[in-house]
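Yeah, one chain of the complex is gone here, protein chain that is, but the others are all in their spots.
The block that comes next holds chain A.
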Amino acid sequence: MASLVTKKSVLLARLVKNVGDCTKRLSSHFIYYPDNEKPVEGETTKMNMMQAINNAMDLTLKNDPTAVLFGEDVAFGGVFRCALGLQEKYGKDRVFNTPLCEQGIAGFGIGLATAGATAIAEIQFADYIFPAFDQIINEAAKVRYRSGGQFDCGALTIRTPCSAVGHGGLYHSQSPEAFFAHVPGLRVVVPRGPITAKGLLLSCIREKDPCVFLEPKILYRSAAEEVPVEDYTIPLGKAQVLREGDAATLIGWGTQVHVLLEVAQIAEEKLGVKCDVIDLQSILPWDEDTVCNSVKKTGRCLIAHEAPLTSGFGAELAATIQEECFLHLEAPISRVTGWDAPFPHVFEPFYLPDKWRCYQSLTEMLNY
């Protein structure tokens, strides 16, 4: 018991330190809100998001003899160690390094998946995915359609770390979800933490359409939760309502969900209003029903994402919401996003749609 108390006080001290650190520049710009609801009953164990992803791939390699995992440096786990220990466990013919050639990795994965294997390809950073853009857009997304349904590469999942990490600069920070959301034939998914990462990744791997799975890299180690150890999936194309209210609907995905959860908490404390907070999870296809039902209830909607404003995925949401919920809206839909500037190196804290900016937008919307 004594040790439990000590443990708790250490945790508390850590929490206090964490909160203190958040006020410093260049520290992480959000507080992590762990998931309390388990998608399945049964045994759980504490995992961070890196370990949860590792666990999902471990289960896949164990249960699916056709599954292979490849990418730059994945043999020793990859730069973020998501594949740690998997080569030792499943062998060099199933978990292996590729050369540094993203276009080749994507094309190879498409061929492999089309031929019947479950292909999990890692692109080391989402910022490096653009050499593979042609393969993903013109080959992966269109195989099924152009062959009249005879061929598909649905067993392909491309995993890649995305979004701000505190000091990533121009090429280790981007959030490219909107590029892929423009391509019929693909599925685009972003988890917000360990539990969703495991469930959504397993869904993506089993989904019979090619998936781009974007992993907010700052969560790999900073997000930890009690994750069910057994196999489970979380449905694609479904959003989750994480907090309920009637004053406004706050929509985000990935890291931004945690920013919005804090904004909702601040709004409740300071303004006495409650908000719906929705984690979109699936960017393509996205859950129109959940979003529009919420906005019809609240009459106000704020969308926040790290990617730039112009043609960010918030634009698509806003357009659909105004069409579907026009007579319910009490205020213009508000988007709080990164600037229409390249992701800056020294200006990251000014670039991000942090809680204060979201809060300001929310208050303006409430007072409209």
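As a working rule, a contact is a pair of C-beta atoms (placed from the backbone, for glycine too) under 8 Å apart; a residue touches a chain by one contact, two chains touch by 3 or more; residues count from 1.
The criterion applied here is as follows: contacts and distances are computed from a predicted model.
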Inset, instruction - Leaving aside the chains on screen, match the unshown one to its UniProt name from "Methyltransferase domain-containing protein", "C-X-C motif chemokine", "Pyruvate dehydrogenase E1 component subunit alpha" or "Cytoplasmic tRNA 2-thiolation protein 1". - result: "Pyruvate dehydrogenase E1 component subunit alpha"
Legend entry - Touch criterion as defined above, residue of A:N97, A:Q265, A:N293 or A:T320 at the omitted chain: A:N97
Legend entry - Residue, one of A:R94, A:K296 or A:R357, that touches the chain absent here: A:R357
Inset, instruction - Write down which of A:G109, A:G154, A:G168 or A:P210 is the residue touching the left-out chain. - result: A:G168
Legend entry - Touching residues (missing chain, whole complex) on chain A: 26, 72-73, 75-76, 79, 97-101, 103-104, 124, 127-128, 130-131, 166-172, 308-310, 334-342, 344-347, 350-353, 357, 360-361, 364
